[in-house]
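Only one protein chain is missing from this complex, and each of the others stays in its spot.
Moving on to subunit A:
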Amino acid sequence: MSSGSGSRNTEPWGSFDDNLIQGGGSAVIDMENMDDTSGSSFEDMGEMHQRMKEEEEVAAEAAATEDDVADDGEFLGMKGLKGQLGRQVADEVWQAGKRQASKAFNLYANIDILRPYFDVEPVQVRNRLIESLIPVRMINFPQKIAGELYGPLMLVFTLVAILLHGMKTSGTVIREGTLMGTAIGTCFGYWLGVSAFIYFLAYLVNAQITMLQMLSLLGYGLFGPCIVLLVTYNIHFHFLFYGLWLLLGGLSTLRMVAALLSRTVGQTPRLLLCGMLGLLHMLFLLYLHFNYHTIVEGLLDSLEGHNMAPMQRVARDVPEVMLNATARNPGMLLSAY
């Protein structure tokens, strides 16, 4: 990767050559070194041209000032020599530093690394969204999981917006300063954290799934909860929420579980992995609904008065009371049978 170390020697005292710059051995593909420039940005080509021009300029300046050094040395003695030399040194230091900085920048801030994961068409995204609600029964052969990040990322942001909508409806009660942070932290934390956790478990039980596929699977699995929350944050009907929770939440969980099952061997690993994922996904939806729903109910209660017959009257901002009330609800359902 770092080539041309010998040919860059423009100064008699040995300039800063590329051996100092640790360009080789990078773990990431340095896009500007690839011959195929179809994927990389124009900035990379421009940078290469810039670097070539700089080298020519440096060479030209070195050639131009070599005569000056010889002349000035005779007239001004050591001072003339040092002046020119000092300027040369400073110039070389600047060039080397700039090159090093741009190399580091291209290595770490190179968004070209993520480019292949965003290579999707709108039709594909739409199909994958619909498919995320349809479990596939084939579990003896590894199912195909798309490795893209656009759909999951957009779904997480949509979930953040929906959460904000659910929280802001009661904007007079909660402090706004922590709303945005809570929403983003919850959604991204769930997506990244649970993906990493399940990937770790999959690694332990030797399941055939990569981190990217896990991120993609869980991201698309948030489509069901998005719909459920969108509906139930606006229509406050507990039975509706439970029904949707089981239906849409269950379908998206089954889809993810089936995909994982098809890539795991052994009864215990399958039980562990899929049980954990199913539990976390269903509980997350439950948590999102009830944690931010109580406040909405309380506010609507105070606004609408006595019109909300099917809903429960709950005290505002008292989650324990709400939890007890809803825990009583399924109890009443069961006792009716």
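Keep in mind that, in the parts below, a contact is a pair of C-beta atoms (placed from the backbone, for glycine too) under 8 Å apart; a residue touches a chain by one contact, two chains touch by 3 or more; residues count from 1.
What we mean here is this: contacts and distances are computed from a predicted model.
Peer 1: For the chain not present in this complex, what protein name does its UniProt entry give, out of "Transcription and mRNA export factor ENY2", "WD repeat containing, antisense to TP73", "beta-aspartyl-peptidase" or "Protein YIPF"?
Peer 2: "Protein YIPF"
Peer 1: Please pick, from A:A101, A:I134 or A:M154, the residue that touches the omitted chain in the full complex.
Peer 2: Selected residue, touching the omitted chain: A:M154.
Peer 1: Pick from A:A96, A:L164 or A:I227: which residue touches the chain that isn't shown?
Peer 2: Spelled out, the listed residue whose C-beta touches the missing chain is A:L164.
Peer 1: In terms of residues, what is the contact footprint of the unshown chain on subunit A?
Peer 2: 1-4, 7, 23, 33, 41, 48, 51-52, 55, 57, 59-61, 64, 111, 114-115, 118-122, 125, 150, 153-154, 157-158, 161, 164-165, 168-169, 171-173, 175-180
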